[in-house]
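All protein chains but one are shown in place.
Presenting chain A:
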């Protein structure tokens, strides 16, 4: 009986202590959904926050406020002064960086997102052409909340494997890797729509170049693996140029160092796919015809991949992670681990031997 009383007392204390924690009443909070960072004219940061309002009487469901400060946390303080609700970061899904800002380096901004325990790791990071302020404050007649719109647009493309994922934790992992660089989707506002048709390439924490999403397809082949990708490709068949679409691509890559002295890599890509569309009538039920088409696609993919690798080397970025693989090889040969600068210096002279192997599994429901 005494122990029971003790337990009751303890539970009572626990219940009462619950009131000691900070309260988060939903109606009093501004849940930030998207955050944008720009460089303002006086060299300070300009922050824009899109947030939800949980208020049944409000006419607009979304509010956008902005402020300037020197640090990202300072921005939250500045923005709180303009807001009737406490801004909290637990629901941030997208962060947009002005490309001018990204060219100067964004490490401290990204790192502060990881330092704050209330912000999740599954936040998408993006770079915007032009000011993030303009993108987030623009009125899109078809979408009530730009934050959610942007988030869903990116997520849909990442999950459909049309875009390389750049969540917060993935960016940080790539940033800290020796011999691997990060990428982000590059968004652009065209009138009342947002387009994601470029990929921003980073060297360390600075934006240095961009590639098209088409080139992004080949980058994704080399960076990770495909399970359900699709691609429209121009092949030459019997001296004729024609377009074909392959779908349900699943790919695997294997990268090996061939030569340590004169850095040379073998890049082997194995793909299986299904032909979905041919621009011209070709009888694919004949094995030799199919073989021809297959060879033509292999050649086209190889060409575009080589073209991409050349472009990456020209810009001196390494989003594939050749440097990482080189570094492992050099350690296995008994030498010391290289630093980021050393790897970058060596990668400038790198040569690639690309080998593509494609297996056409099906040709749709007709032969």
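Basically, a residue touches a chain if its C-beta (ideal position, glycine included) is under 8 Å from a C-beta of that chain, and two chains touch if they have at least 3 such contacts; residues count from 1.
To be clear about the criterion, contacts and distances are computed from a predicted model.
**Q** Pick from "3-isopropylmalate dehydratase large subunit", "Spore gernimation protein", "Extracellular solute-binding protein" or "RNA polymerase subunit sigma-24" the UniProt protein name of the chain that isn't shown here.
**A** Of the names offered in "3-isopropylmalate dehydratase large subunit", "Spore gernimation protein", "Extracellular solute-binding protein" or "RNA polymerase subunit sigma-24", the absent chain's UniProt record gives "Spore gernimation protein".
**Q** Which listed residue (A:84, A:108 or A:121) would be found touching the missing chain in the intact complex?
**A** Selected residue, touching the omitted chain: A:121.
**Q** From the listed residues A:86, A:169 or A:189, report the one that touches the chain absent from this view.
**A** Final answer for the missing-chain contact: A:169.
**Q** Which of A:134, A:324, A:342 or A:357 sits in contact with the chain that's absent?
**A** If we include the chain that is not displayed, A:324 is the one touching it.
**Q** Among A:1, A:14 or A:190, choose the residue that contacts the chain missing from this document, as touch is defined above.
**A** Residue touching the absent chain, from the options given: A:14.
**Q** Touching the hidden chain in the full complex, which residues of chain A are there? Just list them.
**A** 3, 6-7, 10, 13-14, 17, 20-22, 90, 117, 120-122, 167, 169-170, 172-173, 176-178, 321, 324-325, 328, 331-332
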